[in-house]
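Structure first, commentary second.
In this view, the complex is presented without one of its protein chains, the others remaining in place.
As written, the chains take the letters A and B, and residue 1 is the first residue of each chain.
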Amino acid sequence: MKSILKYSALVAAAVGMTASVAQAEDITVVSWGGAYTQSQVKAYHQPWMANTGNVINSEDYSGGLAEVRAQTEAGNVTWDLLDVTMSDAIAGCDEGIFEAVDHDALLAAAPDGTKPTGDFLEGSLGECFIPQIVYSTVWAYSKKAFPDGGPQNIMDVFDLEKFPGKRALQKSPLYNLEWALMADGVPSDQVYDVLETEEGVERAFAKLDTIKDQVVWWTAGAQPPQLMADGEVVVGTAYNGRWFSAIAEEKQPFEMIWYGQALDLDGWAILKGGSKKDTVKDFLKFATDTQRLADQAKYISYGPARKSSAPLVGKHAELGIDMGPHMPTNPDNMTEAFMTNFDFWADNKDELNERFQAWIAG
Amino acid sequence: MANVADTMPDPMTGEDGIPLKTKLRIAERRNRIKAALLVLPLFAFILVTFLVPIGQMLYRSVENNIIADNLPRTIELLSEWDGNNLPPEPVFETMVAELKIARETKEIGKIGKRLNYEMSGMLSLFKKSGRKVRKLETGPYKEALIKIDKDWGDPEVWATIKQVSDRITGSYYLAAVDLKRSPQGEIVAQPDYKQIYVSLFIKTLWISLLVTMTCILLGFPVSFLLSNLPMRTSNLLMILVLLPFWTSLLVRTTSWIALLQSEGMINDLLVTIGFIGDDERLKMMFNQTGTIIAMTHILLPFMILPLYSVMKTISPSYVRAARSLGANPFTAFWRIYFPQTLPGIGAGSILVFILSIGYYITPALVGGQDGQLISNLIAYHMQSSLNWGLAAALGSILLAGVLVLYMIYNKIVGIDNMKLG
Partner (left out) sequence: MALPTYASPLERVWYYTFRGICGLIFLFLIMPILIIMPLSFNVEPYFSFTEGMLSLDPDAYSLRWYRDILENGMANPAAMGGEWWSDMWNNAQWVRAIRNSFYIGFFATLISTVLGTIAALGLSRPNMPYRNLIMGILISPMIVPLIISAAAMYFFYSSAGLAQTDLGVILAHAVLGTPFVVITVTATLVGFDHSLTRAAASMGASPPRTFFKVILPLITPGVISGALFAFITSFDEVVAVLFLGGLEQRTIPRQMWSGIREQISPTILAVATLLVLISIALLTVLELLRRRNERIRGMTPQ
């Protein structure tokens, strides 16, 4: 069927019909799968396909750049558009896997005419990256373990005396070092300055040492809510969407600690070497406009990356919960919150990962 | 297969007058070719789908073209630099020129990433400089580059670039054994806090050894019993060994999780009978203990099967003779029986050891943080950090170890005698 479509497109071009973007084409869009892809399909894919007659093959992957890098290295790129985290987008851009984009030329302006560079959150645009959502890695505690109120901030979660019990942390230096410093008294806006120095890194590891025995390390996003539900941990970090669905959909007795949440971005990157650039760009322009980004928040609790989308965020499509307060970008949730410093991590990821692995093993 | 002997009229010459010797030689050669032709399809298949990929991966562990390809003139000039102070102005000038080209060809990130393995901070240095050198038209370039980023004024940066300029590098292997080259070119140890691979190799060997020993301890009595029981009973009991052997690895790992986790059956049982309190449940899973228990269970049949087949062939009359000559049961066992089982122990041990040093699935699922083995780190560098050179170097070292063990196995048992089930 696919080849027939392609063939007829060729014939159409050959006989001199207008073969423009309007010609139906199918593109392969790759995302994280599960509830997240579902929210994209409902908010972006289906309306766009209905408007244009093009077809989106939605595929899932488990994150990371290994697959794409191997594809590109071999000159055998089968995907067109990839949903990536900002740090992966930067790394992929460095590796020459992704296409550089001109945001103002490519994307739609806000309804009031603000250019994309002014409308997307500050610092969220990357050379090869078009942001969709803001998500965060955030702490939460089990109300079953602490019925009289649990930890309220980062100092508390590092305080084993006041709040004893196991902690679930991601098995990665990312954010754990930042939080360790914050627990040690560094304000969130100075964390990366301190981490730049050797003493800062040592200080962070020293602080982590104080809770090391009580940590259960997680490696997949679904694990921390599960660990907490099973009573294996009493405090832990996870993506805010995971906590949201555990609390709102599964009615788990958890409480989120928005204090000190670590913000990150997720969005699109165009793969280099694809042949359907025009269609992909048409889809991108549609899928990242103000209304579409606000629509996605109906299905999942991640905040839109455009300022102009924020007022449009409504209620959850099925639960009927007002989604505004559950957005990481909500001003009420921003106490001591910090945005990931992508340049710092691009430079130091390799070294700090090795150090972290050595520390865990030691 | 032409059969010469049946049709031969004269002992020395065939009926067509060709000497028998020649005919025999021709026939033998034809047979050899036939045999080789039968093996050829599989050989070609394995060559293309397996051996070539392995070779290609080994090459990755030394391949290092990125710097030589993209900064050719700079490294040529650097080869004359003595390493003290900063390189002279022409080096800076060509660097600027080549940075501009690398920025155009989008290779600059790859250069930075490669150098970042050797020295943290190189990636952003190159990316930042790449963006800014576009506007540099005239010299002096030394001051200009240092103004863009003060790191260009650090001789170590230049020494690092010089070091990774070779097209074939040993640096991944050095990193795989916790060594590196200092800016002066000497091989030195990595700082303490980054030393992880050697201790992980040792830990992998240690756990494998532990698993092998446990398998010998558990496998020996069982094989002894099986080989001394009447055939009917032993065949029946053999099912208890073969069923685990044929059951999926993941099934067995799952059941160990169900048994050993802190909310699992064994802990529940211990709590119910009051052996331990509800809050002192034993941690037997997601750590080294869990890895060792599950791996022993999975590999035990690989010990029992070869041991059993050796014990089966040991004639009981030797032990009986020893007993009748006055040896006590222990001496008779230890001096007479046990030495005869050594080939079986050897074969089983090497098999178990080879399998356990390459283990990936079980440690990844039940290992937690301290039960991880070297293969888990190889997978990490393959899939997450994307440092494929290092993954390949770690893999090659592991492979070399396994091949040595394999050759020993071949000497002891001979691959022909390898039996399954």
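The definition used in the following text is that a residue touches a chain if its C-beta (ideal position, glycine included) is under 8 Å from a C-beta of that chain, and two chains touch if they have at least 3 such contacts.
What you see is a predicted model, and the numbers here were worked out from it, not measured in a lab.
Enquirer: Pick from B:168, B:213 or B:240: which residue touches the chain that isn't shown?
Expert: Checking each option in B:168, B:213 or B:240, the one touching the absent chain turns out to be B:240.
Enquirer: Just one of B:20, B:282, B:327 or B:399 touches the chain that is missing; which is it?
Expert: From the options B:20, B:282, B:327 or B:399, the contact with the absent chain belongs to B:399.
Enquirer: In the whole complex, what residues of chain A lie against the chain that is missing from view?
Expert: Interface with the chain not displayed, on the chain A side: 33, 59-61, 67, 70-71, 73-74, 76, 78, 219-223, 226.
Enquirer: Applying the definition given at the start, please give the residues of chain B touching the unseen chain.
Expert: 1, 3, 6, 28, 31-32, 34-43, 45-46, 49-54, 56-57, 60, 218, 221-222, 225, 228-229, 231, 235, 237, 239-244, 246-259, 261, 263-265, 268, 297, 300-301, 329, 354, 357-361, 365, 375, 378-379, 382, 388, 391-392, 395, 398-399, 402-403, 406, 410, 415-416, 418-421
Basically, only the chains that are shown with their structure count from here on.
Enquirer: Would you pull the chain B residues touching chain A in the complex into a rising list?
Expert: The contact residues of chain B facing chain A are 106-110, 112-113, 116-117, 120-124, 127, 193-196, 199-200, 203, 262-263, 286, 368-370, 372, 377, 382-387.
Enquirer: What part of chain A is in contact with chain B in the complex they form?
Expert: Spelled out, the residues of chain A in touch with chain B are 64-66, 69, 91, 93-96, 171, 205, 216-217, 230-232, 343, 346-351, 353-355, 357-361.
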